[in-house]
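A short worksheet on the structure shown next.
Moving on, here comes chain A:
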Amino acid sequence: MSAVQPAMPKSWYAPSKPHKFCPGCGHGIVLKALGEAIDELNIQNQTVFGCDIGCSLLSWNFFAVDSTQTHHGRTTPVMVGMKRANPELICVGYMGDGGGYSIGSQHLVNSAIRNEKVTLILVNNTNYAMTGGQLAPTTLPGQKTETTPYGRDVEKQGYPTRGPEMIATITPDGAYVARATVSKFRQMKTFIKRALQNQMEGNGFSFVECLSTCPTNWRTNPQQTWDFLEDQMESYFAVGEIKSPFGKGEK
Partner candidate 1 sequence: MEKPITGTMKAFMTGNEIVAWAALAAQADIMFGYPITPQNEIMHYWTRLAPKYKREFLQTEDEISAGFTVCGAVQAGRKAFTATAGPGNVLMQEPFGMAEAMRLPIVAVIQQRGGPSSGTVVYSQQEVTLTTYGGNGEGHRIVYSTSTHQEIFDYVIKAFNTAWKYRFPTFVMGDGYQAKMREPLEIYDPEERGLAIEPARPLVGLPGSIGVDREPAHLCNIYSLEEELYEVVLELDRAYQEIAPQVVEYEEKMCDDAEIIVLSHGVVSRAADDAVKTLREKGINAGYFRHITLRPFPAQQLRDAIKKSGARKILVAESSYGQLMRLVRQEIYGETVEICGLLKPGVGIVDHDIFDKVKELL
Partner candidate 2 sequence: MGNLVRVALAGEGGQGVQAAAEILAEAAYNEGKQAIYIPNFGLEQRGGVSVAFIQVSDRRIGAPKFHKGDVVVALSHRAVERTHQYSGPDTVYVYDTSFQLSPEDLPPEAARVIGIPAVEKAKELSTRVFNIVVMGVVVGLTEMVSYEATRKALEHKLGYKFEKTPELRELNFRALDTGIEMAREALKGGEVIHA
């Protein structure tokens, strides 16, 4: 083992590194932003990190914070129950687009409407990655997946879910809603930090969707991966703050 470790957030759990995500995956970038935000807010000891099933699961021991697992789509109610039971905790749910927008959509929608004081971070990589690259609610029109081998046909599979836009519509004031991208790290970290602050201040529901990469299932090389993220995804899914109690949204 090398004696020199690369710099990592204090709230990362060193024994679980190097992490288990594929080369080129965006999860590590999102989790780095989250780790730095936890450090800067000094909330490592009161944070509880809950992860969904899917690739998000691979983060279950990523942090040196108390962490828990559940079933596919059920991270939201577990974190809601925890927060309701002990409001002193900072409850962070971490999930993919399938867990949040499909199997767990009723939980996401209703917790947002109830303005639950939890922070949810949803990674949008346009497919069900852990199960082998099937159609996700966020798969782009025409995009090929294992269950749409000829491309997503919007007549048959509908249009991609624009989650933050929906959440912004159904949440009351006090909610924080943003879409970030792993291609803009500093902005993403700002959004995540605000989503944590919003919970700490007890303002309301806090939600950040992070556009992310999945070269394994996209079957793309680094150049193609980045092109798909910046050219295709970011043009379909507008990046920025949609709703913020902290003043005018940053675009």
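Annotations
Everything below uses one rule, namely that a residue touches a chain if its C-beta (ideal position, glycine included) is under 8 Å from a C-beta of that chain, and two chains touch if they have at least 3 such contacts; residues count from 1.
Candidate selection criterion: all candidates are chains of the complex that A comes from, given by their letters.
Everything numeric here is computed off the predicted structure, so don't read it as measured data.
In the assembled complex, chain A touches candidate 1, while the other choices in 1 or 2 stay out of touch. By the touch criterion given at the top, residues 10, 13, 44-46, 48, 50, 53, 57, 60-61, 63-71, 74, 77-86, 88-89, 106-107, 109-110 of chain A touch candidate 1 in their complex.
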